[in-house]
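Contents: one structure, followed by commentary.
Complex shown without one protein chain; remaining protein chains in place.
Going by the order they are written in, the chains are A, B and C; count residues from 1 in each one.
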Amino acid sequence: MANRDAFWRTRISDVKPNEVRVRGYDLMELIGTRSFGDVTFLLLSGDLPTGNEGRLLEAMLVACTEHSLIAPSVDAARFVASSGVPLQAGVAAGMLALGDVHGGAVEEGADMLLEADDLHRDPADAAALMVARYAEERRRVPGYGHVVHDPDPRGRRLFEVAGQLGFRRRFCELALAFEPALQRSTGRDLKMNIDGSLAALLLELGLDPALGKALYVIGRAPGLVTHVHEEQTRERPYRDIGWKNVHYEGPDPRPLPDHPTT
Amino acid sequence: MANRDAFWRTRISDVKPNEVRVRGYDLMELIGTRSFGDVTFLLLSGDLPTGNEGRLLEAMLVACTEHSLIAPSVDAARFVASSGVPLQAGVAAGMLALGDVHGGAVEEGADMLLEADDLHRDPADAAALMVARYAEERRRVPGYGHVVHDPDPRGRRLFEVAGQLGFRRRFCELALAFEPALQRSTGRDLKMNIDGSLAALLLELGLDPALGKALYVIGRAPGLVTHVHEEQTRERPYRDIGWKNVHYEGPDPRPLPDHPTT
Amino acid sequence: MANRDAFWRTRISDVKPNEVRVRGYDLMELIGTRSFGDVTFLLLSGDLPTGNEGRLLEAMLVACTEHSLIAPSVDAARFVASSGVPLQAGVAAGMLALGDVHGGAVEEGADMLLEADDLHRDPADAAALMVARYAEERRRVPGYGHVVHDPDPRGRRLFEVAGQLGFRRRFCELALAFEPALQRSTGRDLKMNIDGSLAALLLELGLDPALGKALYVIGRAPGLVTHVHEEQTRERPYRDIGWKNVHYEGPDPRPLPDHPTT
Partner (left out) sequence: MANRDAFWRTRISDVKPNEVRVRGYDLMELIGTRSFGDVTFLLLSGDLPTGNEGRLLEAMLVACTEHSLIAPSVDAARFVASSGVPLQAGVAAGMLALGDVHGGAVEEGADMLLEADDLHRDPADAAALMVARYAEERRRVPGYGHVVHDPDPRGRRLFEVAGQLGFRRRFCELALAFEPALQRSTGRDLKMNIDGSLAALLLELGLDPALGKALYVIGRAPGLVTHVHEEQTRERPYRDIGWKNVHYEGPDPRPLPDHPTT
């Protein structure tokens, strides 16, 4: 079955004339009967939800959709969108910014929760051990505190919804146990933010932590599209910051030395 | 209210400490109570659905999710994904390929339907006039025929769902009228494909044709993520096509002329 | 020779074990004996310069290298660079912004010069006819005037260098003839900018106008790299514009209507 020699091989979907099957299911049957969350779960996990997984995933994606321009990805997308490019190029530039410090805390946080879960059965003890380890390595615990919000209302709301849908389990408890552990360690009241809650819920859904960035990549797509569209329909082309707004801190004007090279 | 002097201004959302409002609605209330389709519709149109718009939009996005490697976007994403880059970079490369000839038919098709709709009240006449115009300008009518499928089952399935949800209206009728018009004009049995159906449904939803590419940009995101993840977890790094598989057709080996420039 | 059936075919270079030939020349012989401008000319045109083409091309690329943050591409690159991504992702985001209104005037300008050149043998007449046509179509003549400079010193400097290297010929004369034509038509003193001069020089080099954007894509690469590096080594991660700096102009806060969809 497996064919290491095929240049292109995949377990995701099968396309033949007049037929598209995703993970074995007929795409035509999925269209109109299954939610976007269900089909996304099917793609990411390999099978359809057996319970509320698709609903929870939709809630997670909705939480990611939009955060105004308070995100480097959106600012980047709008600069690119202003430059006379097709819609998808602006969105792609925004996607690129979903890096290790901008959404990347979901993957790092999920890895951390798995590691903590291995350290100790008791969530409070596991969190305390993990926070101490991060402090020792002078690393920032991912998923707590926020640049604008205190606390980030999305983190709590997602856990509420997860509770209603039956997913507030071990990793959620563990994620919350980091709050008092951080309080004791740092003296600061760092509450779980949206990334912290997404990390825990990714694990409750049984998904690979390496898919941590997928939540923003998929969920933020509608927001990025809308910002690119707004930029292209409502603003003048070529977004210009104004030369007076750049503070130059380099060398003073200097003459060119005498060594022409061309 | 409007402030042309603000460097950053937006009608999309408002973020303040501990509060995120999308088009005036509290994001916390949207999370867990509204589908991804509803919130995407809210972003793209400016308001929440008053009926089944969100459901139809989810069906449209589901139809876009995945089509295996039979799409330049996915091949591009996998080559990039194989090169030692973060997940979002592979997805962004795939997004970039959603160009004028790969998903772009939705926008072009919606523009064409609007133009046809202006030409004549009767769909059959409008389609015939439009097909003649495209033939005269030697342009390909966008949204009919497919490189693999004949007919593309996604086009028909989306119209079925649109019918169930109450959206099979004027633009759907018009889109279908292009089939016999193309038959008469080209002698070929070119059936409406997924892009053709998305173009009509975009208009039935009242959305801006300039958002035509948005459907793939958003809908294909889960598929691209899954291909990037599969490439990075299941294949060797550095996807290599093999030097023997490149057919070189340029100049024969030749000596360098005598003009060193460095 | 030509093989339309080969999936990958190229006239650019030939790679075999222990051998790399570019357009037939041994890359090993090019390294260290030919300038970057010569080899870039070889790639773009298909052959090595027979005269000063490589020198002129290097001057054109040098003119494109850097323009501080007064360019949407650089702002986009820096936002992406701040997000925890590898260097090439920041640069790619900047590249994406080299769109129709940001460097795109080179291609458009070269097309315009070719069209004008066909209209009339006399440069002054050709320019006047062309300016009238653009005025009629309410299009902006590409390559004249600048958002910061008046005049853009790069345009004149490039023509000076082109004169020294023997390339100040027909298309340069034509490009300069647009200045008085624009003066008469618009009443404004719109001087040729860098894009206008690049357009003329692209044609003097005999290159395809479709390569207009190539000059910035190649020439700005060092500048983009340096900005990404500066952002990643000198600034805090996650460039944040500050929530108070966004002017929200959308709907006022409003309650969610009663139609849960999940």
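Just so it is clear, a contact is a pair of C-beta atoms (placed from the backbone, for glycine too) under 8 Å apart; a residue touches a chain by one contact, two chains touch by 3 or more.
Keep in mind the model is a prediction, meaning the values are calculated, not measured.
Across the whole complex, the hidden chain's contacts among the shown chains comprise A, B, C. Residue in contact with the omitted chain (choice from B:Ala97, B:Leu158 or B:Ile194): B:Ala97. Of the listed positions A:Leu44, A:Met60, A:Ala76 or A:Ala89, the one in contact with the omitted chain in the full complex is A:Ala89. Looking at C:Leu48, C:Ala110, C:Ala126 or C:Leu158, the residue that reaches the missing chain in the full complex is C:Leu158.
Panel shows chain A; residues 1-3, 6-17, 21, 23-26, 29-30, 32-35, 37-38, 46, 48-49, 54-55, 85-86, 88-89, 92, 96, 241, 243, 245-254, 256-257, 259-262 of it touch the chain omitted from the view. Residues touching the missing chain, restricted to chain C, are 7-8, 10-20, 22, 27-28, 30-32, 34-37, 39-40, 43-44, 58-59, 61-63, 65-70, 75, 86-89, 91-93, 95-96, 98-100, 104, 148-154, 157-158, 160-161, 164, 208, 210-211, 213-214, 217-219, 221-223, 225-227, 229-230, 232-234, 241 (touch as defined at the top). Listed for chain B, the residues touching the missing chain in the whole complex are 35, 55, 58-59, 68-70, 72-73, 75-76, 79-80, 82-85, 89-90, 92-93, 96-102, 104, 147-148, 237-243, 246, 248, 262.
By definition in this document, only the chains that are shown with their structure count from here on.
Chain A and chain B have centres, each the mean of its CA atoms, that are 22 Å apart.
Averaged Cα coordinates give chain A a centre that lies 33 Å from the centre of chain C.
Multi-chain contact residues of chain B (touching two or more other chains): 7-8, 10-17, 30, 32, 34-35, 37, 86, 88-89, 92, 96, 241.
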